[in-house]
Each structure stands twice: as C-alpha cells, then as structure tokens.
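Yeah, one chain of the complex is gone here, protein chain that is, but the others are all in their spots.
To keep things simple, chains are lettered A, B and C as they appear, and every chain counts its residues starting from 1.
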Amino acid sequence: MSVAAAHVTDSRETRSGARGDWSSLLYVAPFLLIYIVLVVYPLFSGMWLSLHKADFFGERVFVGLENFTRLLADKVFLGTLWNTFYFIVLTVPALAIIGLGLALALNRTTRAAAVLRGVFFSSSVLSVTIVTLLWRVVFIPDGGFIATVLEMFGKPPVAFLSDEDLALPAIAITTIWWCIGLPMMLFLAALQQVPKELYEAAALDNAGRWKTLWSVTLPSIRRTFALVIIIEIVLQFQLFGQAQLMTLGGPNNASRPIVLFIYEVGFNRWDIGYAAAAAQILFGLILMAALAQYFVARRKGEA
Amino acid sequence: MKRRAFAGLAGAALLAGCGVSQAPNEIVVQRFFGTCNAQYGSQTDVAAAQTECGIITTLINKFRAENPDIKVTVSTVAWPGYNQLSAQMATGDAPDVVTMHESAIPDFQSRHLLEPMGEELRAVGVEPDNFTEASLKGVTIAGNVWGMPFDTWAPLWHINMNYFRQAGLVRDDKPILPSSPEELIEQARQFKKATGKPYFVQALANQKPAYSRNLYTYLMQQDADFFADPKRIKLRTPEARRIVEMFRTLYEEGLTTRDQDYAAATRGFMNGDGGVYLVGTWMIGDYEAESRRPDRPLSNGYTVYPYPQLFPEKDATFADGHSWVMPVKERTPQQRQAVYRLLKFLADNNFQWARTGHLPAFTSVIESAEFKALPYRDNIAKIALTGTPLPAGVERRFAIEDTIGEELAPAIAGQKSVEAALFDAEHRVNDLLFHVLATSGEP
Amino acid sequence: MAELEIINVSKTFGQSKVIDNVSLTVGAKEFVVFLGPSGCGKSTLLRMIAGLETVDEGEIRIGGKRVDALPPGERGVAMVFQHYALYPHMTVRENMSFGLRNVKIAPAEIDRRVAAAAKMLEIEHLLQRKPAQISGGQRQRVAIGRAIVKEPHLFLFDEPLSNLDAALRVRTRLEIAQLHQRVDAAMIFVTHDQIEAMTLAHRIVVMNNQRIEQIGTPMEVYSRPATAFVAGFVGTPCMNFAPVEITGASPFVTLRLPDGSMLETRVDRKALPEGGRFKLGVRAESVRPCATGEGNCSGTVKFVERLGDRTLVYVLLSDGTTIVAEDAGMSRIAIADAVGLRFDSAGVHLFDDVRGYHAAEGA
C-alpha cells in the first residue's frame, strides 16, 4: 500500500544520512500485517456484525442500528457500564498507589526486602482460576477466612460476594491482590533510575523524608506513573475472569462487567450481533478514555 | 537476541505442524465430570469406583481394555463446556461424542449440529423404548432421538434425620414433609425452634440455576403452563408470586442458610448447618458415606426425597439429564461404529453410573433389583416418572435459568420487590427468546 | 590544498531558509571555528558537512571529492557531539573501535589505534568501563578518542565543551588545541562562546541569520569587525554603539554624539557614502576616563566593574546613552563620580546604521 509513496521518500532521503527507502517499511511491516489481519479486519468485521441479528452458527439478518437501540434500553447492559467504570476507579488508583508504596518501602538491598518483593510478586503468577478459588474461600461468610477473623472479635460475618454493595469491591480487592506485582516492579525499576545525587542534594538541603519523596522521588518517576496508569486502565477495563468465577456478575447485576456481558451474550446466548454491538460500545469508551488521557498527557508534556 | 529470535522462528515453524490429526480408528470423547487420573487413571474395576469422575473414568478405561482396536481419546472440559463445544463446532473441529445436558440439546439440534441417533442406537441394541419417560422426553425432539440418555437428575431434599427427629418431624422413621407452602413455613419454624438451626441449607450465593429450578418445580406442581408458547415465558402470575414469596419468607425469618456458595453449602449440610439441603442427585453417594461415619452430624441420620408436593394440582419435579450426543461430523465407518460400540457399552453399564446418585436412564435398570438395593433409591425412583423438563421447543435454557436466577436472588433476599423481579425476569427472558434467530425446521 | 570546500550551499526546512547561499573554504590542517548565536545555522552547516543534513543547493567537497550525496560514514570525517553520544551499552574500548570494525579494519590495527588514542588522551585505565561509570570530562575524552581513531582528515566538533564546568572547559579547550597540533587534520569547531573561538581558531566564521557575517583570523574579527553584529558579538564587554551625526568638512569627519558633544576623527569624509546614517562603534579599551572637561564628553559613573587588571566604568551621558570605558586596575573612580571620556580615535568604527556593515574606522 505504501510502495509508491515510499519511492518519494527515497529520492528525498538518499542524499541524507537517514537513507530512507522502501526498506523503511520492512521494520513496521511484520507488525502491521498481523495488526491488520488480527485487529483491523476483525474490528470492522465486528462492526459489520453489530448491525446484524446474528446467530453463533451463521445465520444473519441485517437490522441496522437495532442492536444499539436495544442496548441503550437494556438495564443489565447499562449496569455493566457503571460496574466497569466503578471497578476501574476502585482498582487503578489503588494499584498505582499501593504499588508505589511497596516499591518505596522495598527499594533497599536487605534480605528481608528481597523476600518481601518475592512475596508481593508471587500472586501474579497464579492463574485466575486459582486466585478466585482462594478468595472465595477468604470471603465466604460461612467459615471463610474473614468471617473466622470477625468471629474472633465477636462480629457477625459479612457476605461480601452476595451483597450488592460489597461484591464489586470484593472483586476489586482480589484483583489488587492478584495484580500488585507488576506496578510494584515497574516502580522499583523506576526508583533505581533516580540518580543518587538527587537524594544527596535533598539531604544537604535538609529535606525531610516526605519532602524528599514529594519533590525528588515522585517527579523523577512521573513517566513510570503514567505508564502504570495506562497499563492498568487497559487491563482492568477488561475485567472478566474474576467476576465470572467469583460472583457470576451478581447479585442483582451488581458486579457484572461489560466484558462478562459480551461473553454471556455471545457465547451463552449465541446472540453475537448483540454481543458485537456491546463490544463496539466498549471500544468507543476505551477509545475516548485513551484519547482523553493522550491529550491530557500531551498538554502536560508541552507545559 | 539474534539467537533467541532464530530459536523462536524455528520453534514456531515446528509448532505450526503440530496440529492434532485423528487416526481412522480414533474417537474423541469429550466430557465434563472432572479429572481424577491420579486415583482412577489406570483402574478398570468399575464396581470399585466412586463419584461421577471415578465411575466414568473407569468405565472408559474398561472399554479401552475390552476394545483394543479402538483408540479412545478423552478430552475433559470445564463444566458445562458448551462455550468450548460451540467454538469447536464453529471451527469444524467437533469431538465424536460429547456429554450434553438434555436441556441443551434443543439449542444444538435446532442449528443442525447434532446427528439423529435413534436408528443406529436401535441397531446396536440400545432400544429407545427402554428409556425412562423422563429420559425419553429429554432426548426427543420432533419424534427423533438426538442423544443417548445417561441419567436423569433432579434437585432433591437431602435430609438430616437427626435434626428432624429433634424437631419432632419424624414419624415411622420417615421424615414428616410439608404438603403446602404454609405447612412448610410452619415446620421450618418448628424446626428452628427445636434445633436452633435453619430448616434449609441452600447455596444461594453465586448459584443462579438453583433459584430457577425451585421455581420450575413448584410452577409445575401448580400445573402452571408458564411456557405455553416456547418463545414466551409467563412469570407475572399468582403461582410464581406465591413461590417466590414463600422463599422470601423463609429467608427473612432465617429459616435457611443465607450466604453460602455451593461448596460451603455442600460442606455445611455435612457439618450440620441445617435440616434440608436442596441439591441434586449427585450428592447422595457422598452423604450416604458420611452417614456411616461415627460422631458426625449425619451419623445414621441421612435420607433423601424428591421435592415434596406442596401443591395439590400435580406431582412433578423439574428434572434434567445427562446424555451423550454426536455432533455432525465426517467420520470413517470405523469411527462411527466405534462410537456406537462405546454408547452400547455405556448403556449396558448404566447401573454403575446410577451409583453416583443419578437416576438410571433405562427402565430395565430402574426396575432391577440391584438398583433398588442401592440406598434411598426407592424414595427417589419416582422421579423417572414425575421428572419433567421444560417443553421441547424452549431454547437457550441455560441462559434462561441464569436470567431467572439472577432476578429471583435479590427478590428472595429482600433487595428487590417480588413484583419487580418477576416482571424483569419475564421481560429479560422474553427479550432473549425473541432475539433467538428463527431456525428453519428440520434439516 | 583546500580540505573542505563549501560552494553556494543553501538549505530550507519547510518555508524557512536555514542556510542561505554559504560558501567557505577550509585549508588542510586549518582550525576553523563557526561562531554565532543559537539558531544562526552554524550547527546545521556542520551537520551538512557531516552528512547528517541534506544539502538542497550547492556543493560540498572534502579533499577535492564531492561528498554532498554520500552517507556520513563515507565522507572521511569524524564528529564529536555536544552530548558525546557514546553508546551506553558498550565499553570505552568498544565505543572507540565500533566504527573501525564496521569498515572491517584488521583487529590488530584497531587495537593499535585505540591504544594510541587512549594513551594520547590518558584514558587507558578506562577502556573496560562503560560510559555510565566514568565522569563527564572522561566521557568527553572518549568521544574525542572515538573520533581520533578514525584518523580522519577533518574533525567536526559540535559545541563539545558546553556540557563541562568552567575549569574543565578551559582545560579541555587547551587539550583540543594541543590535539590539533598532533593530528594531521583540519578541524571545524562550532560554538557560541567567543572566547573558545578566539583561543582556538585559525580562522573564525561568524554566522548570523543563516548567513556568514565574516570570515577572518581572530584578530581580524576582533579589530576589524565586518558588521555591527560581529562587533557586538565578539569581545567582552560588548562594543559601545551610539548613533552619530556626521558634521565637519573634509578631509576628516567630526561626529556629534547623542549628548551633543563632538568627536573628531581621522575618518576620511570621502570614504563615507553620501547621505548615509551611521553609528559609532568603539570598544571600551579605546575609551579612557579622565577629568571632567578634559575628554571628548562627560557623564556620571553609573557602575564600576573591577576585573583586577583593569576596571570597567559605565558612564551615563546626559542624554541617557551609556558608554563603557576602561581604566587601570587600580582605578579610584567610584559610582556617581562625574568623569570625562577620551576616545582614542584609532579605535573608532563607523557602521551603517541601517544595514550594519562596517563603513569606516579611525586608524
């Protein structure tokens, strides 16, 4: 698609050191090929599909925007939008802040710190099947871990997973527990990059611990902070397994994220046109979030 | 890095060729019921095996041993495995024979994804006339048999007789069971007063189907034709309201355990959390074993019954069954024959499977002395007659069960009005069914 | 023989011209400094020589061979970058030998050259270290070493001293001068620091606004600035400027300073274009404080800057013009003193007030 265009570059650039020629495209071509085949094509195919009443096994009827009007009137779907958003608010800041806190506390060379780093990373390698199984054992009011602790203090058990107000926070806690390793590691790495001279300078200036943190450490790891936020938003937008395995989206739709909705509609109900339409809305939302993030980041970058 | 990339590429090239192809005498059996190779991986002594997993594993091992000319590949899937199966069918990579709930058959059958099996079953000596009534209903659509039934299962009342005795609810060594909603609540109160325990143990957390099955059973007992039109459910009825309100009262008064999930309830009943556990046939074996252990809440005090008839109109229990179906697929004559040999073998060993607690799918087995000799089977054998699935034309039953359960749960827990819950459930189910693409009749 | 010839070279980025018809010749073993404020095009010109920027018009020849279409590596030049541009993952030795290995020079020869360069730069003990493990000054040496080992005929330096602290800058400056003595090559050095330019260059190329303002030896540039820009850019303190009126008849002109005082010069009236407007340029060293009434004009001392060997006196004339004069190191002049100013007519320059070119000087 860009061969002709590449030729233009060629004439301009051969004189320069950049030596641009058609081979420039070779660097991006492998990824672009996979991207087009596995993302762009399916995306448009999915958009087309969303305009159909379609069955998992092939039959399709064009219905225009009906799926979308149906979605906007679907209480369950609207609930999932809110749930997804709420979940991100619950998890992403917590992951970033706890991850940073742990990194700050464990950024030392002692043996204890090394062991603790391993501890905080260990949950990341468990598969979602196991994580949810463990946390159900923790949350279940009947002989569960938390209930047992509460009982020791003479308090009644709390039914986290079957309480509308607590189900999603419970999933959020599970998720934070599960995912804390990556942000912590990214922050640890960023902290190692902060030049020692900065701390020495701060120490000479008699800056206190908090002052140092605020005016030396945090500004130095700004970029990592942004990276962690982006990674986590993208990841947590796609909450699926934890909700499916811990609460099935209940009670009363209180913990069903949009991805679980898509999954259920597509694979349990085989209403793939409807599922595709919901997926397009999810795409639109993430896109808006990403663009907003991009513009905010750019403005800050320019300042 | 260079070396790494190269190794990656070489590896990738190797792996691409690593697709799985099937030998002409190989059949792929796909099933749920879990994996237990550690205990039963090499066992062929079916009679010694316990649990669903153990029995099905040893059954297939035995079949392998007896039929060395057939290569049986077992593929275990996460329960219930239909998403995976749909994906496989969509890719034309279906297994040869699969476990399927009878309630799921209409979905696949209506899309022409299953083979009719009646004639060939008959040809190998598995006579559909020998299916129990519940089983026959479960696998028959439009006069054709679309699967070989393996069992009938239904939710049951598993009863802690020790508590019942304590509550004065035992007569002639049999539990006194209610015969109306009012009586049920009365007895539950009496039970709680005497034992301090809730009457019911229920898995109400994370468990959508249980709610729906309770509703189905008691609607059927009232003879309410809630699926008169298989494309429309009717739930805004006094019958439905009566049932939900009954469960809501039980919940409100603490006459049931509240926040247990399936695992907790299963354990809870064993540990004496309450009097009656509403769960399926598959737990009979475990609880029966438990009742023979000394000094346990269930010691010498366990029995099991079908759902008691709370309404005079009809004796009915919602039931479903496991069956074996054959996805539409090109098979060598050898493979086809192998599948039916396996099905015949499974049918012949239906008694062994019935030891799990499920009811046999064959009249001859249910009437056999060896089945009757199994504990409690007398109590529940009538389910083979009274067990009722949803009407044959109803599709997407798993999704419907989930939707109803999702709406009933908050109604029973008092977070939503009964009226609103039934309205939403009805609306959502009908919306779901309305959007199921009409399929074009018979293949 | 000319090592480098730049012939009528121009370059544009989008709408704006960044190099405007520049021509320049650099001789073999010559040390030329491009001097100018930032944005004047000096770095762009250097990068065009290196091959890092394209040439839109004109020619560049190195050693007689036209190179403006060749990739950077084939031009036989070596460059030292402002931020050194060392390869952080390679050791010092690897940094220095990377370019040589790329052109398949025999390993023994590479070792010899690296050893020689390391010895010359006194970085032998650093060869196994990585750039992150050595100091800024050491990195600078490595960057120079990386250029030396290529044994080029033309070295290009792009503001290489700007990242060093003052003391190190002076030392390195000297070392670069010594290096030039030792290697058989021409050097082009880009800077905005006129002291670097004055101390290092055989010839200085002063650039402003994408063009060359003047090419000359340091003393030529200092004492005969071709334009008011050059005069103002070179030398500390900055040359005094004041608009003047030409009065007086031939043969020599008399200037009326803004405060009305008169200054006789030995500028030939005929040497000046008719009807032009001019400004006076005079360096502080050509203006001496004296008693009031004795000099050409007088004013009040606003500020005194004592430099030890001399003293700079900032004098405010009655019209508000400030003139900086130079007095002896032990000057007793104090702020608010009234002083007279005596101009050394040999040091007086006249510049075209509009276009800035040098019109005449007093000598």
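One rule holds in what follows: contacts are C-beta pairs under 8 Å (C-beta built on N, C-alpha and C of every residue); 3 or more make two chains touch, one makes a residue touch a chain.
Note that contacts and distances are computed from a predicted model.
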From the list "NADH-quinone oxidoreductase subunit L", "4Fe-4S dicluster domain-containing protein", "sn-glycerol-3-phosphate transport system permease protein UgpE" or "Sodium:proton antiporter", give the UniProt name belonging to the chain omitted from this structure. "sn-glycerol-3-phosphate transport system permease protein UgpE"
Which displayed chains the unshown chain touches: A, B, C
Contacts of chain C with the absent chain, listed as residue ranges: 50-52, 71-74, 77-79, 81-89, 98-99, 102-103, 130, 146
For chain A, which positions touch the chain that isn't shown here? 2, 5-6, 8-9, 12-13, 17-20, 23-25, 27-28, 30-32, 34-35, 37-43, 45-46, 49, 102, 104-109, 112, 114, 116-130, 133-135, 137-138, 143, 145, 148, 177, 180-182, 185-186, 188-194, 196, 199-200, 202-203, 209, 212-213, 217, 227, 230-231, 234, 237-238, 240-241, 259, 262-263, 266-267, 272, 275-276, 279-280, 282-283, 286-287, 289-290, 294
Residues belonging to chain B that touch the chain removed from view: 1-2, 4-5, 8, 11-12, 15-16, 18-20, 32-39, 41-42, 51-53, 73-79, 83-84, 87-88, 90-93, 262-263, 266-267, 270-271, 282, 286, 290, 296
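One rule holds in what follows: only the chains that are shown with their structure count from here on.
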Measuring from the mean C-alpha position of chain B to the mean C-alpha position of chain C, what distance in angstrom results? 91
Could you state the distance in Å from the CA-based centre of chain A to that of chain B? 37
How far is the middle of chain A from the middle of chain C, if each middle is the mean of its Cα atoms, in Å? 55
Where in chain C do residues touch two or more of the other chains? none
Residues touching two or more other chains, restricted to chain B: which are they? none
Please output the residues of chain B touching chain A within their complex, sorted ascending. 82-83, 86-87, 89-90, 107, 111, 113, 204-206, 208, 257-261, 263-265, 267-268, 273, 396, 398-399, 402, 406, 409-410, 413, 415-416, 424, 428, 431-432, 435-437, 439
As the complex stands, chain A meets chain B at residues 53-57, 59, 61, 70, 74-76, 136, 140-144, 157, 159, 161-162, 164, 246-253, 264, 267-271, 274
